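Note that this complex is displayed minus one protein chain, with the remaining chains in position.
Right after this comes chain A.
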Amino acid sequence: MIEPFTAPFMARALAEMVLLALVCGPVSVFVFARRLSFVSDALTHTIFPGVVIGFVAGGLDGLFVGALVAGLVTAVVLTVLTRGARVSDDAATAVVLTAMFSIGVVLVSRRSSYTSDLTSFLFGRLLTVTPGQIAETAVLAAVVLVALLIGARALLFRTFDPAGAAAAGYRIGRLDLWLNVIVALVVVAAVRAVGTILVVALLIVPAAAARMITDRLAAMAVIGTLLIAGAGYAGLLASWTASLTYGIALTSASSVVLLLVAAYLLLIPVRLLRTRRPPAPVERNSPHERA
């Protein structure tokens, strides 16, 4: 069970997954609570053209910078678009998502190595992460965790009760931007390892799965982290075993995501059992009824 990870590339892949688990667990709790699943999905798609432009301009190093710039720009645009409530959140987000993704496809299709480039941008290359890339992920992870820690209380208040938080003096627009930037940074950190499409699973599934077994936010973050780390380990092991023992090519990142989704499905019955309690007491004697 440990032996495959004595191969350096497997150990690096596992280290990358553990780092991603440390940030995605807590961040996914806010994505879940703020119902930002669709916004996260949009971010992963809008970062795609940035990734392509960065890669074309500067190779693998440019990819990182391109993703970072595209992520930050999208975070700002999405915050502004969804703010005034003049357009519905969903429609605005969907327009940005499809437009940016199409631009990315147009850009990448101009290259001769179109198919393999597209595959690696969309699904990542977990097994080829370098020590330098792990270091980048670690720095981003630290930045994200500090930003989340500073903003945690305000973000919690805003998520639970926007009007109450605004009345207490919090600037809602700035808090929304804060969280969107955090999500963007996570996507950037994860993009090379698991690709722009699969990263959304790391941002949505862990908290949704953890919510099945706990009512506490802190516990959700911890369980989410453990789920990603566990799925990372088991997914890498599965893809190693499949290819070495059975000669089946199993993409490691997709194995990780599939295992994460499997954990989610397995926890659904737990949720159903937990919520089978008597209904809340019906209230009588309201002043209006008495009057």
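Quick notes on this structure:
Following the convention adopted for this analysis, contacts are C-beta pairs under 8 Å (C-beta built on N, C-alpha and C of every residue); 3 or more make two chains touch, one makes a residue touch a chain; residues count from 1.
The criterion applied here is as follows: contacts and distances are computed from a predicted model.
Missing chain, UniProt protein name: "Manganese ABC transporter ATP-binding protein", from among "Sarcosine oxidase, gamma subunit", "Manganese ABC transporter ATP-binding protein", "Respiratory-chain NADH dehydrogenase, subunit 1" or "L-serine dehydratase". Only one residue in the set A:P4, A:G62 or A:G151 touches the chain that does not appear here, and it is A:G151. Residue-wise, the contact with the chain that is not shown comes from A:M220, picked out of A:M17, A:L36, A:L179 or A:M220. Seen from chain A, the chain kept out of the figure touches residues 33, 150-151, 153-154, 156-157, 159-161, 163-170, 211, 214-217, 220, 280-281, 283-288, 290-291.
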